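FYI, not all chains are in this one, though none of them got moved.
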Amino acid sequence: MKYSFKNDYSEGCHPRILEALVKYNLVQQNGYGLDDYSQNAAKLILQKINNPKAKVHFVSGGTQANLIVISAFLRPHESVVAAETGHIFTNETGAIEATGHKVHGVETADGKLKPDDIQKILNLHTNIPHQVKQKMVYISNSTEVGTIYSKVELQNLYEFCQEKNLYLFLDGARLGHALTAETNDLTLEDIAKYTDAFYLGGTKNGALIGEAIVICNENLQDEFGFHLKQKGAMLAKGRLLGIQFQELLKDDLYFELAKSANQKAMEIKKAFEEKGCSFLSETFTNQIFPILTQNQIGQLSQNFDFYVWKKIDEEKSAVRLITSWATTDSIVADFINEIKNLK
Amino acid sequence: MKYSFKNDYSEGCHPRILEALVKYNLVQQNGYGLDDYSQNAAKLILQKINNPKAKVHFVSGGTQANLIVISAFLRPHESVVAAETGHIFTNETGAIEATGHKVHGVETADGKLKPDDIQKILNLHTNIPHQVKQKMVYISNSTEVGTIYSKVELQNLYEFCQEKNLYLFLDGARLGHALTAETNDLTLEDIAKYTDAFYLGGTKNGALIGEAIVICNENLQDEFGFHLKQKGAMLAKGRLLGIQFQELLKDDLYFELAKSANQKAMEIKKAFEEKGCSFLSETFTNQIFPILTQNQIGQLSQNFDFYVWKKIDEEKSAVRLITSWATTDSIVADFINEIKNLK
């Protein structure tokens, strides 16, 4: 069977998580997120962001996190601005609209939103009350195309949002990868400081399931549990989420796993560069998009699985390769070997 | 720390499930429910219900299962009838209404719906199109108060629903307990035969999370995946659900765990009976509701935790005790001992 670079959720979870699940398995705990592990994991996050007033809630997946946060924060006539590549705009089967809110899609070069992009949307919606009112900006870090925000970019965006009375919400399905990229200059504390809310992704970084929603803006924290329950996100055995995040965060495992995934991707990237390949976008996280000829794609496909992402011209296409915490050195070595042999 | 009889989700999962998670942990699999384990678990269910045309979908929890099934099946003007004790009527923070549908609550003696209960609601809604149209009946087995449906009761209800053009949907959060109760005469095959859809609960019967939605009515199977995704229920690592249900269903583990929970409850029930206690309702599953004096409640509370369920009079209240697959013989023996010593 071919090895798959299709995504970062092909395996189960990091072995330390399974060990923790075994260890605590028969300890009786309260349900619905009131277990010791969830409460401890929440504390670990508050320490790491250096904000004891933030609130943490654990949910199963990213679409769930997005739809609950957005529907909890917005009033019925309010909308959210996202990049056209943003997960909520195009990859969640209308989950946000299903809660009643319009998502504005903005075309971007690199999956990142800038104040100007948002201002354009604001400029198109001045006919009050005949148009929706923009009230939230949604970004992803790393983005769906593997790019990351710099500190000054995030600061500028947050200041713009503050000025325009917009909430800034950051989808962190791959936040670990963003914060451990070699070009990154943001800390988790910065993320909490320059957003109203964000989530810290577990599913794509070593957990079986789980994302940790962090609500930094105190005005938005109220009664959030009702929304979790109403949307079917409150697990009876919330311990499953708590144990995992406790294990990932009690030391630096969470960041080590992401960093390892990034490094593997960078090694592969380097091999493509040495072969003279160009890339669809310049990324430093665990997603790379080399542009290959049809022949090269055919060669690599014999032993490896990946997505052909975008046709460039008659001869060439960009492919997407994703590494993860589970990608081994030996697989990377095998793959690089095949890259070296590409014609 | 006191031992808790408060619910059947206080522990993690049956050890065999953890073993299976460990065993398959590093095998690469497709995401979003297309993994081998989920597909195999679905096949096992189809065999057990003897209906190869049914469709199976795994989700994280009961509220999620309920809201997705109901919103996928109903058109905007259609409503669902439930008992007032029904989980969707009173314990899901308006999850069904949040998808746009009215839930009619019917007062019942024992948590079970009968054709007459539903007919009363139909009779109150004849002013077309000024009132919602009833299109679904929601029942739970075992019910939220521990009672179960007999075969003839379920058949009658299903025939009534067929005649009135109503879908019958069965919440099986504790279906294992219902089907292994000593007074039960229904099989899993019957459940599939006499409902349009149901779910088989994992969370309360030995799994970490997970409920298996089974859509028996072929007209309702179409495009269900869209609804799962839109409501945030499609796990990237669907393998987590697949592995658990595969393990629970590859032999009779699922039913053995439920039966064990029931037996423990019946042992405790017998001890109360021998002490001369009466009960709020007559149950044969893993929930019992003995009526005790305030003194007796105080005595039992010293070493055990449980809910005081309903005040009967100035002196007495019914309490709720729930056993599970994880309740041990020795705990039951200790508890029975305390019952014997009650004054």
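A and B label the chains in the order they appear, each numbered from 1.
By our rule, contacts are C-beta pairs under 8 Å (C-beta built on N, C-alpha and C of every residue); 3 or more make two chains touch, one makes a residue touch a chain.
Everything quoted here is computed from the prediction, not taken from an experiment.
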Where 2 copies are displayed, count of copies in the complete assembly: 4
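Heads up, the rule we're going with is that only the chains that are shown with their structure count from here on.
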Rounded Å distance between subunit A and subunit B, as computed from the means of their C-alpha atoms: 34
Residues of subunit A touching subunit B in the complex: 1, 3-4, 7, 9-13, 15, 18, 21-22, 24-31, 59-68, 92-95, 98, 203-204, 208-209, 226, 229-237, 239-240, 326
